[in-house]
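The complex appears here minus one protein chain, its other protein chains still in place.
After this line comes chain A, so read on.
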Amino acid sequence: MQVYSAPLRDMQFVLNELHTDDGFGDLSAFAEITPELAEAVLTEAAKLCENVLLPLNRSGDEEGCHFENGVVRTPAGFKDAFRQFVEGGWNALVLPAKWGGQGLPEALGKLVEEMICATNVSFSLYPGLTNGAIAAIDAYASDTLKETYLPKMVGGEWSGTMCLTEPHCGTDLGLLRTRAEPAGDGSYKVSGAKIFISAGEQDLTDNIVHLVLARLPDAPRGVKGISLFLVPKFLPDAAGAWSVRNGAHCTMIEHKMGIKASATCQMLFEEATGWLVGEPHRGLEAMFTMMNAERVGVGIQGLGIGEAAYQSAVWYAKERVQGRSLSGTKHPDKPADPIIVHPDVRRMLLTIRAWNEGCRGIAGWISRALDAEKHGETPEVRQRAADLVALMTPVVKALFTDLGLESASLAVQCYGGHGFIRESGVEQYMRDARIAMLYEGTNGIQALDLVGRKMPAEMGRYLRSFFHPVSAFIEENGGEGAMAPFVTGLKRAFEALQGATAMIAERGMKDPEEAGAASADYLRLLGLVAMAYTFAKSVRIAQARLAGGEGDLAFYKAKIDTARFFYDRLLPQATAAFLAIKAGKASIMAMDEAAF
């Protein structure tokens, strides 16, 4: 059964306790967001997600989207849910107040996003991509375009898409063919085919604002000749009513493994009227503003599904009775003990739980950085925050989504054969989780981004934003005492990460294939260290609270228990990743292509 109630206590811990010492400071832009206000927002969001979105998750998956005569219909209930969503202002939670948004911090917004993804990841894609489009328009478009489109998009009346992929080009956008001809009046005629366009067509909003990558007639070849255009589904008529259908049509929707309630469209642009966003030939830059923000969002999808998988598995493990505990009967009143008594079931449940809490801890840190990057008090703080966001974006995206699938798969395992049956609800998590490892740049591309771009950028400065706080924490908390086992484990993993970083930098400089061969393991290693760091920080706080006897003691005890499990049973994977990196590319590249 799909079971979910928002983990509000852990979310508040991450929001209010875990990252107060991250050096990004109190952001005065959000001074009015008190813990009480934040709690109210989270509680209301939880209600909407649990009561409105969760019930539509399985039904939407079963029904899927409908496509007839160029028109897309979302599954039953989505229209109404979207209306409630917009009426509550949830679509505009973190959007700029200037355009009618609520202007709340990302640190809060990402927690709400997690709830939305946990309850209905298909639904999350309708408002989700709109936010990316708003960010790109706000950063790059002319004032006229901003004033025309942003209020409606922020208001939830109109939605947005991002149209990058074409049938022959995905990762390598240099091959892009869609073209844009100047129409002479300042607008352009955009023509070409795009695929994999989430929410490219739907019945939730009155208008859809496509952001389309295309080439101008004089464009240089390759990625330096790509421009960004804003192409609305409807254009205004003479009276100013948005009634004129533009040449931007959905030609079919894809039949997919998961996220079936999200309309994934093939789009055809036929001399569609559009306007340039940003400078000619600089479209990729604008698109990547959007893409980078989206990548963190996709990571949150992995975390959301992981949390839903955990709760659904825990429910089943307590409910399902089979056999007896290996150490003797625990529930003599029942015909058999619930399966949660079994070490291996507990191992699976704790694994999912530790991944979730670890990812949530990291997400809280990076969300703080997203806020500090814009609102930090000094240029130094803004720089450091931007560096951390840049470095950790591929890690959040790839690590969280890899773990989301692993968690969903473990949940299916907890269910035994029943997990394989549609009605159990957990197999949908596996199918829905799978896409997040693919879109917005496959996880392999994320790993390459990390070692090939982020690691050497600015003479390696981005690394500092992560390595220095971890190193300082180890120095401050070393020695004897209750923290010792955690700091020892963190230190060992951190030294492996330092060693691997140096190794990749040295080998990769001489041979880029070495960096490529190490990339996926390196991303995992960095992710594990980040998780170990946030767990160690959590433990330090929890130990202090327990020692002081204040607050929710059961929560802090469970936090330490989860951390201990992570350090004992999951962090050793860091050693495996290090050894794999150390082995180098030789065995990966040795086999002849023909032998495959």
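Keep in mind that, in the parts below, a residue touches a chain if its C-beta (ideal position, glycine included) is under 8 Å from a C-beta of that chain, and two chains touch if they have at least 3 such contacts; residues count from 1.
Basically, contacts and distances are computed from a predicted model.
Q: The chain that is not shown, which UniProt protein name from "sulfate adenylyltransferase", "3-hydroxyacyl-CoA dehydrogenase", "Aconitase subunit 1" or "NADH-quinone oxidoreductase subunit K" does it carry?
A: "3-hydroxyacyl-CoA dehydrogenase"
Q: Just to verify: which one of A:Tyr4, A:Phe467 or A:Phe535 makes contact with the chain not shown?
A: Touches the omitted chain: A:Phe467.
Q: Pick from A:Leu175, A:Ala484, A:Ala502 or A:Leu553: which residue touches the chain that isn't shown?
A: Touches the omitted chain: A:Ala502.
Q: If I consider the whole complex, including the chain that's not displayed, which of A:Ala31, A:Ala238, A:Met459 or A:Ala554 touches that chain?
A: A:Met459
Q: Among A:Glu279, A:Glu380 or A:Asp511, which residue is in contact with the omitted chain in the full complex?
A: Considering all chains, including the one not shown, the answer is A:Glu380.
Q: Where does chain A touch the missing chain, residue by residue?
A: Counting only chain A, the missing chain is touched by 380, 458-461, 463-464, 467-468, 470-471, 497-498, 501-502, 505.
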